[in-house]
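Missing here is one protein chain; the remaining ones are kept as they sit in the complex.
For subunit A:
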Amino acid sequence: MKIGVFVCHCGSNIAGTVDTARVAKAAMEFPEVTFASDTMYACSEPGQDAIVEAIREKGLDGVVVASCTPRMHEPTFRRTVERAGLNRYMFEMANIREHVSWIGKDMEANTNKAIELTRIAAEKLRRNQPLYPKQFEINKRVLVVGGGVAGIQAALDCADGDREVVLVEKRSTIGGKMAKLDKTFPTVDCSSCILGPKMVDVAQHPKITLYAMSEVEEVGGYVGNFEVKIKKKPAYVNWDLCTGCGLCMEKCPAKKSTDYFNENLGKTTAINIPFPQAIPKKAVIDPDFCRQFTKGKCSVCAKLCPTKAIDFEQQEEFVTEQVGAIVAATGYDVFDISKYGEYGGGRLPDVITSLQYERLLSASGPTGGHVKRPSDGREPKTVVFVQCVGSRDKSVGRPYCSGFCCMYTAKQAILTKDHIPDSDSYVFYMDIRAPGKMYDEFTRRAMEEYGTQYVRGRVSMIYPKGDKYVVRGADTLLGTQVELEADLVVLAAGAEAAVGAPQLAEKLRISYDTYGFYMESHPKLRPVETNTAGVYLAGACQGPKDIPASVAQGSAAASKVLAMFAKDKLENDPVISMVDINRCIGCGKCIQVCPFGAVKEVDFRGQPKAEVIETVCQGCGICTATCPQGAIQLSHFTDNQILAEVNALCQP
């Protein structure tokens, strides 16, 4: 075997602290290495061409590139060697940037370590075998999880691309957080007027199947061939019969049910349709408040319903859908303001979240669009907004900026003046973060045209005094303490990951960060992909996002799905486990440990044996480590190859 070694400078990234020429020279001494050189940028076009040229001229059988992390450029170099006619698996990479040059400044020690890592790669390469991918068919349907604006956009774009879409939403209607908003910034246009038509499109699109009141229960399979089990929660109303006439709501005697849509500001009936534009417009019974469930008698709705749709006996149902791709668009939740004891959120009735205030401003809200204090229904004359409640605060475990709070606070200050012309608004802020198109102009308008007083500083405490609230804080520009007497205090609660997001991530086998937000494959270059093939992200499930960004990401995820569906067949990764049928004793340990269910038991001449399902295997290697016989081996990472690496490192 003839091996070529290329040591990359990566500009000064590597060459600054590693003697790359010496690494190349040392590599010439390794067994079977017939060519070695150092190169400025191995990944650049001339760098790649040099590799191709060397393979052809020297007749190389395999290539080692000592450069950066394989996460970054392994696919690049695999394509390079392939271009020169080699199998793409006759390539190894030594990471001498992240593992060497970036973490140490000692040139001598770094160079020695770089040589050792390169030797390891060369020793492994000597035992590499060409591997060939297999092709498999794909199912061109897509599952979208979450019916907020990002999910709606992704679903509509995929459906317009002529693909069948399954949209799963946990609440009884789609629309998400955006449906609860009164107006949107910076255009101050009506939120439901722009979202409403999109929601109707979802309902009417022949390619979209909508499962409301449903959750993803289980995800099996792999890219192109996912099998998803969906749980349909009972609505206690037969939606095939319900016409959404609303008669049941009018007559329901239980009027104390939690009103999720109005953020708990009001109460609703136990059987209800959350809002007039709801999609699907179907009634749902809340069993915690329904008298039929709590007291065992009532059934007024059942008697009145003209279509006899009420069904108190309804049970959970499960449906299974086959899809080829999944878009996660589960959105965010609002930070729990009661974690700030000093602000009295949850304790003081007139200290509310911005989303609650949004419902007070909305014409379809609990007060019909008249701003009234929740405690006594009086119109507030002084409204104080407090920003960064649950954002940029390590002490409550939310050190990140939620991004949109500055903007919606400015919007709400403007709307307050529109609703109550003789009112005063104050905003306590830390910094104004308004980087979008027309955003800074918008916050300036709140200050300059609408006379909102911006006070730079944090609020230390809020407490009641008579029927008013004292808001005590600092004005860091004046260097003094300030106290304001407010009628209503609106806390700009930050965003946090949706409840249950980590559990869904585990079902989808995608990663999430410390805060529960889903991780993209690359923060800059692969923003809507995940590390699991075929699963994409849209909207605030990946991090706090405003409407334009969520919509853009929804479309981006859809375009990725459509691009994948443009192919009829996908290639699987040949780095999978193989069973040596002669060694296998059929103990089944590999079947137990495989997290993907990729190993099954087969009968071989009356003996039980393990068999790997090639398309399901993800190449994690757990089975290999488990097998007592060493009968199951992960291609490209066999025991022999790993032992060769260890031996190369432990040279006398």
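To be clear about the criterion, contacts are C-beta pairs under 8 Å (C-beta built on N, C-alpha and C of every residue); 3 or more make two chains touch, one makes a residue touch a chain; residues count from 1.
In this text, contacts and distances are computed from a predicted model.
Visitor: Any idea which of "GMC family oxidoreductase", "Amino acid/amide ABC transporter membrane protein 2 (HAAT family)", "Lactate utilization protein" or "CoB--CoM heterodisulfide reductase" UniProt assigns to the chain that's been left out?
Guide: "CoB--CoM heterodisulfide reductase"
Visitor: For a quick check of understanding: of A:347, A:444 or A:569, which residue touches the chain that isn't displayed?
Guide: Answer from the full complex: A:347 touches the omitted chain.
Visitor: Of the residues listed, A:266, A:464 or A:548, which one is in contact with the missing chain?
Guide: Of all options in A:266, A:464 or A:548, contact with the hidden chain holds for A:464.
Visitor: Under the stated touch rule, tell me which residues of subunit A contact the chain that is not displayed.
Guide: Output for subunit A: 340-342, 344, 347, 461, 463-466, 470.
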